Structures are given as C-alpha cells and as structure tokens.
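Note that this complex is displayed minus one protein chain, with the remaining chains in position.
On to chain A.
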C-alpha cells in the first residue's frame, strides 16, 4: 500500500469513527437479546424500537447496509480495505448490524456474480434498502445433505415455468416476500445438471407455508409447498439447468455467514458470566476449576478462529482463497458455537433450566442453547463440510 493510500485510509477511519459515534444510538451498541430485537426488513417490517429505526435509516442512507456493494445498487461502494475499517470501527463500539437479511448474506452475492442487468437493477436496491425480505428454498424432505437430489419440478409452459413440490427448513418463509429457489428443470439429466435457480414472489398463487415447531419451542423454519406456481422464465438466475453453479456459490456465502454467527467478541466474556453463578475465590479465579479450564480453552480457540476469519477475508481479497474454505470455517465455527452454549448451560446450572419466566426472559438461554444444535446441520452438516474439505482442498480420493 502506498503512503497516500495509507493516509487516505487513516482519514476514512477517523471520519467513520466520528460518524459512528455521532450516529449510532447507545441502544444499538449492544448485542440483540432476542430475535424480535433484530431488524429483518421486508414489506411488513416493523421496528421494535425508535433507536432501531434511526440506526437502520442512517446506515441505509449511507449505503452501509451493504457497504461493499456498488453504489448503483444501493451499496456503499467501499473498497475491501475501507470495508474492513468500517467493520473494525463498528466492532469497536459494539454496533449492531442495522439490517439482517438473507438477501444481503446469500442472494446478493449470487446475483452480483450470476444475475443479468435487469435482475440486478430490480432486486439489489430493494435488498439494500430492506424493502424485500427473502427466504431460501433449498432443502426438501428427501434432499437434505444430498441436496442435488431435489425433486421440486419446474415444467416449461410458454414463457413461464410451473412449479410443483415442497421445501423444508425454509427459514422464516412465513415472513418472507420473495424466495430464491432450486427447482428441477430437466429430470432426464444427471442430478447436478437439471437444476435451475429461480426467483419468485411468495404471494404467488399456489404458495403455502407451515411453520415447524423445534426443540427450542420456536418456529424459525417452515415447510413450504408449491402447487402449480407460475413463474416467468426471465426469473431464472444464470443459465437454465446450470443452477447448481449458482447454488454452490451461494452456499459458500451462506457457510461463511453461519461460521460467523457465533457471538464472537461481543457481549460479556464467558468467564465473567460464569463468575456470576459459580463464584470466584479471593484471587478472582472461578470456583469451578474444570469449568474454568474449559472456558479458557474455548477462549483460546475463539480468538484463534477470529484471526482465521479475518485471514479468510484477506486471502479472498488477495485472490489466494480456496473456494471451499468457507466449508472449513463453517464446520469449526458451528462446533465452537455449540461448545459456547454447552459452557453457558453448565455455568448457569439450575438458573439456566427455566423455560418460562420473566426472570429467565422466557428461557432465553436454554432455548438459544437448543437452537445452536442446528448450526452444525443447517447449510450443510459438519460431516458434509469435512467431506468437502477432504475432497476439494486435500484432494483425497474416493466417491
């Protein structure tokens, strides 16, 4: 980096820091404590608080809901280095993301790479502005880890496809405005070669959703049914029957997103949370030596993973990243997050067992603990991730 670039970046850092200080409401500088506390946007979006609205609108107006997207699509147009500075500065004050969105994390990157001009102009600005909430139609009852065996049919009818079938584990399908969906457009071809990636409105005739009650007592996922849903062929992203390329590319982003879902570096350190319930000795050491050791080992691994996540971004910028590396991060990040919640449950003891009470915020901790068990299943299981690492990165032989 030249001296001018370094100086420019420092100036950007100073301006960003000052702007964030002035613009981020204090309430938005701590982690969200429940799902209703997170702003997802969409046609029916409601803000849960005034600070949430203010924070979202200020960030949106700067294009910083999607800081590194081009300005013409509602992004901030930041360079990779500037984006890193913004993330660091937001992290410094604990600022929440202003908008959570599968459009940002998953569809957007895929559209930027595979979408045509019209599709980009139509969808990206609405994602950036939080106007449309998206869901992902990937898994099916008989296509989980073996995703490419999916059976939802899209039959050609003039300028349209007519879609029939069902999806499962569709996150927040009951709240979503549009869906990005994998459908089979050629049932005679080999399983990877007959799939298309298509976009449609969830209010289309023939779409129904049914929430699934999970062990956490929540229903973040749905069964989604399509009964002759008519979708223009122009809504296919990329080439018909080449949707698997788009799907894989999107999965890399999804996995990177999930691997970062652990609450790294935010909120109170585990050691302090544990001290509240198990107590400490005169020197401030946790009274439970084995638990203390587990927390310390966790902290080592968490800090190391954070360094690796930072490096993964830097490698990608430098064009040195392996495309399958997000699978490695997804595996480790989700297993670590499960460890985090096992520690939290152990540290909380009896207090962490209450399921319904004001005191326990309606069982927030045990429900979150149970929710984390899905981390190593959704978006590709740990076993699938390890298989991908073994075959695509290590080039080990076999099926």
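The rule is short, and it goes like this: a residue touches a chain if its C-beta (ideal position, glycine included) is under 8 Å from a C-beta of that chain, and two chains touch if they have at least 3 such contacts; residues count from 1.
Operating definition for what follows: contacts and distances are computed from a predicted model.
Choosing from "FeS_assembly_P domain-containing protein", "MoxR-like ATPase", "Acyl-CoA dehydrogenase" or "mannan endo-1,4-beta-mannosidase", the protein name stored in UniProt for the chain missing from the display reads "Acyl-CoA dehydrogenase".
Residue in contact with the omitted chain (choice from A:10, A:310 or A:351): A:310. If you put the hidden chain back, the residue from A:156, A:272 or A:362 that touches it is A:272. The residue from A:83, A:153 or A:292 that touches the chain not shown here is A:292. Although one chain is not displayed, chain A still touches it through residues 269, 271-272, 274-275, 280, 284-286, 292-293, 295-297, 299-301, 303-305, 307-308, 310-311, 314-315, 317-318, 320, 325, 328, 331-332, 383, 385-387, 389-391, 393-399.
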